[in-house]
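Removed: one protein chain of the complex. Kept in place: all other protein chains.
Letters A, B and C mark the chains as written, and numbering starts fresh at 1 in each.
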Amino acid sequence: MNPTLDQLCEQFGRLVGTVPVPSKPPVPTASSSVGPALGLPVAASGEGRVAGPASESGAGLRPADQAAKMAAHPPPAPTGPIQKTDHAAKGYDLDVTVAPTQIVMAAEIMDRAGFGLDAITGVDWLAQEQMEVVYDYFHPTAPGRVAVRTRVPRARPEVPTIAAVFPGANWHERETHDFFGLVFAGHPDLSPFLLPEDATFHPLRKDYQP
Amino acid sequence: MTSPADSAVRPGVNETFVLNLGPQHPAAHGVLRVKMTMDGEYVMRAEPVIGYIHRMHEKMGENRTWAQFLPNTGRIDYLSALHYNHAYVAAVERALKIEVPRRAEFLRVITSEMNRISSHLVWWSAYLIDLGGLTPLLYAFDDREKLLDLLEAVTGSRLTYTYFRFGGVYNDVDEAFLRGTRQFVREFRPRLKMYRDLVTDNIILRKRLENIGPISAEQCRKYGATGPVIRGSGVAYDVRRAEPYSVYPELDFEIPTRPEGDSMARYLVHMAELEQSLRIIEQGLDRLPDGPVLGKVPRVLRPPAGDYCFAVEAARGRFMVRLVSDGKDIPYRVKLRTPSFSNLSLFEETSRGMILPDALALMGSLDLVIPDIDR
Amino acid sequence: MTETFSGDLIYIAAFCLGGLAFALGPFIVVHLLMARKTRQTANKTGQYIECGMEPIGDAWIRYSAIYYLYALVFVAFAVDVLYLVPVALVYNRVFVIRDFVELVLFVGILSLVIIYAWRKGVFEWKRR
Partner (left out) sequence: MEAALDTSQIVKFAKLDDLLALSRANSLWPLTFGLACCAIEMMAAGGPRFDISRFGAEVFRPSPRQADVMIVAGTVNRKMAPAVKTLYDQMLEPKWVIAMGNCAISGGPFVFPGQYAVVEGVDKLFPVDVFIPGCPPRPEALLEGIMALEEKLTGKRRWPVVKPPQ
């Protein structure tokens, strides 16, 4: 049941391929950059933080086939919706950008692959009038860390809830709603969680005035 | 006085009442409030209410420079402060691609494992106070004081450490620390055996903990519970092995797990982790290389724009820092994924139908630190 | 005859007074010694639950009878010990096997309470 990164790329490719990713900087049409044609970022040995065995064995843990594809591709420009990132450089292995409506489907892919929900992070990009939500997934038995991110307009920050797929997301979403005012559609109870019961302000927004 | 809103008044059966295991309660390990809808002694629904010690760590991350946020990391989960130092410092090193000398890496591992032992000792004494045993605290704190003396000599503080710096550690260790640590490891092993005879094999503890609050591996995955909770349910998930960092891949230690998944399993996983930490400390001391303890670090830290994560195995489970930087010298967003937050989220589902004392035994086995939940 | 009679009366009066003093004494002493001025009486006795939160719901509800049965078992054995105290005083003056048998009979009958409570599932807090 342990998924390899490429199978995940397939599934996300089909998912993302269906709906072109709206916002983000000009994204080439989904069809061109999807699927295994992606170049693998070279897990450069010397550049890893700790010289010597640590990063070698770290890379060794990655699925064997990734080591096989050690073609010296320069890391792809960060435009494609699905990228494999080097764990030693970024901390996660797969970075997928999906449309807000596809969050639940992405969560189901992750659930079927046996991943666990790690964290839901809200980021308030005030300059671009957007709010970014990053879902982190870890796998209890297989290596591989996946970050699924989506962007919503700041005026109407609305993302469907994944509490049905991952019950643990219930609390993460309530907390992100507390801090950013992100409305998780379908969430059973979005009342203030870390803030006092009668709190109506959202402190982590960039334009929050105490 | 109205009857509770969600009281299920079934004809002929007793009414339910809502008990506030309030913010001020000896078994709450801090200011966690649990609204328990009770039917007699049975818990029908235990809804944790948190936020009573929310201290805005993530908000402070956005108006402090990268170095000014360091003392905060020691005050999120003050029992395993060095692990939290490690995660934040290593995340920034990952962003800035800073080289850390090997001696500093070994010092980080040794002091982190000593911190894990002191955290497990506090958990052990607090958990047994919940179950009614008051004297183990005196034994555990006796050993812990020896440990704190050693760590204080090197780091300067007893509890909320800020020992790690970007690129290494704050200062080097001297001969007295190395000798003292070896002596501590030698003296602590027979003490562990005494704890086992006195408490672990005690029939009362067995009766109080066995098959209380069973948690399945699937439930752990669904809620994101990690650390001794997921290892108590049979899954050998440990960030030191899953996403190896620092010099952990070079050290050989096992990941203790228990298949049963009840409170006794989590208790035994904690106790087995104490022995593993002792092994790691010994290996770390044997292989401690010479050399500098602080690498080259740019004067002003401006990580390139983008987001970086770093996860460590803290005493309570997987702690991950997600930094979002926009190239300035102040972080754009600091996300702290703390283990107790997810570990507590499965308490509501697991404690349904238990009697109150068992629900408290379950909550103690989850090893909660409340500021770790509220951040 | 009368002075012996009044002598006994004195005994009884003394014991009654002693009991009364033992009961009311603390109230008087506390009233004398307690701190007069105080800094905070906002809602000192307003709230009986001591966890810092407003209690939810009413306390006057029907809860399960097991609490009552549990208390009964305690009362039964409290009375049991009450009667055993004077016996213990005079038990070993002159040893007669009859005293021992009576004692065992007395305690045995009272321990039937435990068997009854056990059978009724009081100790397992069964839900009905």
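By definition in this document, a contact is a pair of C-beta atoms (placed from the backbone, for glycine too) under 8 Å apart; a residue touches a chain by one contact, two chains touch by 3 or more.
It should be emphasised that the depicted structure is a prediction, and the values quoted were computed from it without experimental measurement.
**Student:** So which shown chains sit in contact with the chain we cannot see?
**Tutor:** Touched by the chain not displayed, across the whole complex: A, B, C.
**Student:** Among B:V109, B:V122, B:L151 or B:M363, which residue is in touch with the absent chain?
**Tutor:** Checking each option in B:V109, B:V122, B:L151 or B:M363, the one touching the absent chain turns out to be B:V122.
**Student:** Extract the touching residues of chain B with respect to the undisplayed chain.
**Tutor:** Residues in contact with the chain left out: 22-26, 30-31, 51-56, 59-60, 63, 71-72, 75, 78-79, 122, 125-126, 137-138, 141-142, 144-145, 148, 158-160, 370-371.
**Student:** Go through chain A and note every residue touching the omitted chain.
**Tutor:** Within chain A, the residues touching the omitted chain are 195-197, 201, 203, 208-210.
**Student:** Write the list of chain C residues that the hidden chain touches.
**Tutor:** 33-35, 38-44, 47, 50-53
Everything that follows uses one rule, which is that only the chains that are shown with their structure count from here on.
**Student:** Go ahead and name the chain pair joined by the largest number of contacting C-beta pairs.
**Tutor:** Going pair by pair, the biggest contact count turns up for A-B.
**Student:** So what's the Cα centroid distance for chain A and chain B, whole Å?
**Tutor:** Each chain reduced to its C-alpha mean, chain A and chain B end up 25 Å apart.
**Student:** What whole-Å value do you get for the distance between chain A and chain C if each is reduced to the mean of its CA atoms?
**Tutor:** Each chain reduced to its C-alpha mean, chain A and chain C end up 65 Å apart.
**Student:** Considering chain C alone, which of its residues make contact with at least two other chains?
**Tutor:** As it turns out, chain C has no residue touching two or more other chains.
**Student:** Taking each residue of chain A in turn, which ones touch at least two of the other chains?
**Tutor:** Where chain A is concerned, no single residue meets two or more other chains.
**Student:** Touching chain B in the complex: which residues of chain C?
**Tutor:** That would be residues 49-53, 55-59, 61-64, 66-67, 125, 127-128 of chain C.
**Student:** What part of chain B is in contact with chain C in the complex they form?
**Tutor:** 1-4, 7, 13-15, 17-18, 20-25, 33, 35, 39-42, 355
**Student:** Along chain A, where are the residues that touch chain B in the complex?
**Tutor:** Touch list, chain A to chain B: 47, 49-54, 57-58, 61, 87-92, 114-119, 121, 123-124, 134, 136, 138-141, 143, 145, 147, 166-168, 170-171, 179, 192-196, 203-204.
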